[in-house]
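Quick notes on the structure that follows.
With one protein chain removed, the remaining protein chains of the complex are shown where they sit.
Order of writing sets the labels: A and B. Residues in every chain begin at 1.
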Amino acid sequence: MTSMTRRLVSSFAAAASAVLIVSPVLAAEGDGPEIVRQQWAFSGFRGQFDQAQLQRGFQVYKEVCAACHGLNRVNFRNLVQPGGPGFPEEAVKALAAEWPNQITDGPNDEGKMFERPARLSDPIRGPYRNEKEARAAQNGAYPPDLSLIAKARGVARNPSWWTHPFLMLGDIVKSYQEGGSDYLFALLTGYTDPPADVKVGDGMYYNKAFPGHQLAMPTPLQPDQVAYSDGTKPTVENYAKDVAAFLAWSADPTHDQRKRIGWQVMLYLLVTTALLYLGKKRIWADVKH
Amino acid sequence: MTSHVDDANRRDFLVVAGNAFAAVGAASLIWPFVQQMNPDASAKALASTEVDLAPVKEGQAITIMWRGKPVFIRNRTKDEIAAAEKVPLADLPDAEARNGALPAATPATDSNRVKSGHENWLVAVGICTHLGCIPKGQGMGDARGDFGGWFCPCHGSHYDTSGRIRRGPAPRNLDVPPYEFVSDTKIKIG
Partner (left out) sequence: MSGHTSSYEPTSRWGKWFDERLPIARLVHGSFVAFPTPRNLNYLWTFGGILMFCLVAQIITGIVLAMHYQPSDTAAFNSIEHIRRDVNYGWMIRNMHAVGASMFFIAVYIHIFRGLYYGSYKAPREVLWILGVIILLVMMATAFLGYTLPWGQMSFWGVTVITNLFSALDTIYQGLGTGIVEWLWGGYSVSGVTLNRFFSLHYLLPFVLTGIVILHVWALHVVGQNNPTGLELKEPSEAVPMHPYATSKDIVGLFAFLLLFAWFVFFMPDYLGHADNYNEANPLVTPPHIVPEWYFLPFYAILRAFTGSFLGIPLGSYAKLLGVIAMFAAIAILAFAPWLDTSRVRSAKYRPLFKWAFWAFAFTCVALGYLGAKPAEGVYVLWAQIFTVLYFAYFLVAMPVLGLIETPKKLPRSINEAVLGPDAAAAAAKH
């Protein structure tokens, strides 16, 4: 080795070791509150929605969330279909007809738009027609539509750089996709008194899971607020969990079918890959390579 | 070139099985790609439509949309009903009722194309059975053809007051969609 090569090699080695030594510093900072992961019926690659939980979750949505939030990308008919809450069609028809936020239709023969009761094919509308109306009614705050909220929110994790790849690999192997529901559960159960040094703004509430910790939504869930009929305990945790599961379904109504087909595909691919590999060995049997 | 492998080896069971599995997988992948072109869940959900008949006076007609197709609804006069009822089946180029609610071989009498008790209402899909044009005859001033029903301007098909083809290139009577009377003045199509 010439002296120049040695210098090059040692500079690469130096760079590599510098990374190893200094980088823990990178891990120190974080940019979002840590969210605790929950066990869900639909967790991981084997999980499927729990129909009873989705039904309870819809009840919570209807009796609590729907006062401010819409669910516009979910239609009443979706509440009937398999893989979802699976309510009986007649019950959902009645529910749609009584839904307080009616559908604007028309124009009628006089050329005017009119309100009519919802049908199965109509979306589950919230109380506000648009963002401006919502903000006017909510002191400037905007209660977002909840159809996609479980997919539009995630969990911030800030592992150190050397654990990052392993955690990523772990998430891929376990197929962790429930960050949105974990966040929603943490948010709904995250209302606490603010720490002494935090001054909460006017019309704002302190929440330990919300990025920035101050949000305009007051504590939505109280114990015994929704009367469950299946014996589930009427606690805030249960409400939060059920509604978070329901919203996970709202954001991903084909979830159950997806994982079911997924297993068939994986099984098929495993068998075929194995067969093709054996076939390849057979073909190459007398060629040294 | 090392080509020691003879044909027998190449057709080895494992190789054949592997290739067959791969081929079956590729073939079954075609299914979702064909299915995606079929009517989707939101289109299927709109498959039924309710219509209020109260504003339609005798002799008038309305056109409504059902599954993206025009449906003719005519409140027929007594003369029109009488004219439709007395046509002998032998005069009809298409002797089948074409009523979605009845079996295929039902004769095309006027009573088989309307609901009993509501004989004044004729409900038919307003698409010429020849090549899919919309026949004239809904508007007050429209040409209604030689049989008082509808007339298709594209290739000259004449339909009578029961929506049956009487003359021209169209092969079939206008289709009667499945519908029911929800109340005396309201029908649900589909």
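Keep this in mind: a contact is a pair of C-beta atoms (placed from the backbone, for glycine too) under 8 Å apart; a residue touches a chain by one contact, two chains touch by 3 or more.
From a predicted model like this one, the values you see are computed outputs, not experimental measurements.
> Out of A:G57, A:P85, A:G190 or A:P253, which is the one that touches the chain we can't see?
A:P253
> Among A:R37, A:K62, A:R135 or A:H164, exactly one should touch the missing chain; which is it?
Reading the full complex, the residue touching the unseen chain is A:H164.
> Across the whole complex, list the residues on chain B that are touched by the chain not included here.
1-3, 5, 10, 15, 18, 22, 32-33, 35-38, 40-43
> In the complete complex, which positions of chain A touch the hidden chain?
Residues in contact with the chain left out: 2, 4-5, 8-9, 12, 15-16, 19, 22-23, 25-26, 29, 31, 45, 73, 78, 147-148, 151-154, 161, 164, 171-172, 175-177, 179-180, 211, 251-254, 258-259, 261-263, 265-266, 269-270, 272-273, 276-277, 279-280, 283-284, 287-289.
Going forward, only the chains that are shown with their structure count from here on.
> Of all residues in chain B, which touch chain A in the complex?
Touching chain A: residues 2, 4-5, 9-10, 12, 14-15, 17-19, 21-22, 25, 41-42, 45-46, 55 of chain B.
> Which of the residues in chain A come into contact with chain B in the complex?
That would be residues 75, 77, 81, 109, 120-121, 268-269, 271-272, 275-276, 278-280, 282-283, 285-287 of chain A.
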